[in-house]
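Every protein chain except one is present and positioned as in the full complex.
Moving on, here comes subunit A:
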Amino acid sequence: MVNRTKKLLLKTAAVIIENKEYLTELDAAIGDGDHGINLARGFKKLKEKLEKENFEGRDELFKLTAMTLISNVGGASGPLYGTAFLNISKVISDNKLDLDDLVEIAEESIAGIQKRGKAEAGEKTMLDTIIPAAESLKHSRANKVDLETALNNCLEKAAEGMKSTIEMQATKGRASYLGERSIGHQDPGATSSYLMIKTFIKSYLN
């Protein structure tokens, strides 16, 4: 279990590093053009630490991820993702990972991001990817959908959520200064969140 999670986090780091330029380009359109650079710096550091150390539990892995991102990413995405991973470390267990756990993880991530960023859905932020993904998981749980289908649905909703930011006007973060000019661009934070969710789900399904 612990090794699988470690692999998952290493894969996430690889995906973010691969997409450094893409995320940076999205950010240059409506922000200050450093989202990819900052996240890649944090995840590169995380990769080094993950490769060097051994871990007892999944909570330790997520706590290390949180602290590494908080102290290496900077900007807004460092505290936001850092607090999300810190919250995940508080609820994740080593025994099982079923739909109940996934819903809890999703809700805790959202709570962490909202505590720092004070944003709601529809403000053109990472939450516009994560909230629909979480809602989809809750819906699947309520309807007793099997885990594989639930994860596929969740990924689909996350992608829709990310794309929905194109038409949104930003009211939080640096893109909010652009007013209507922020419309027509996909949010870089929503995109990096999608890349992470996609990596988690694809790894899980394999």
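By definition in this document, a contact is a pair of C-beta atoms (placed from the backbone, for glycine too) under 8 Å apart; a residue touches a chain by one contact, two chains touch by 3 or more; residues count from 1.
The rule is simple: contacts and distances are computed from a predicted model.
Per its UniProt entry, the chain excluded from the display bears the name "Dihydroxyacetone kinase DhaK subunit", taken from "NADH-quinone oxidoreductase subunit N", "Acetyl-CoA C-acetyltransferase", "Dihydroxyacetone kinase DhaK subunit" or "ABC-2 type transport system permease protein".
Of the candidate positions A:E25, A:D101, A:E135 or A:E160, contact with the hidden chain is made by A:E25.
Of the listed positions A:T5, A:N38 or A:Q186, the one in contact with the omitted chain in the full complex is A:N38.
When the whole complex is considered, the residue among A:G117, A:P132, A:G161 or A:P188 that touches the unshown chain is A:G117.
Considering the complete assembly, subunit A touches the hidden chain via residues 21, 24-25, 28, 30-34, 37-38, 41, 70-80, 116-117, 169, 171-174, 176-179, 181.
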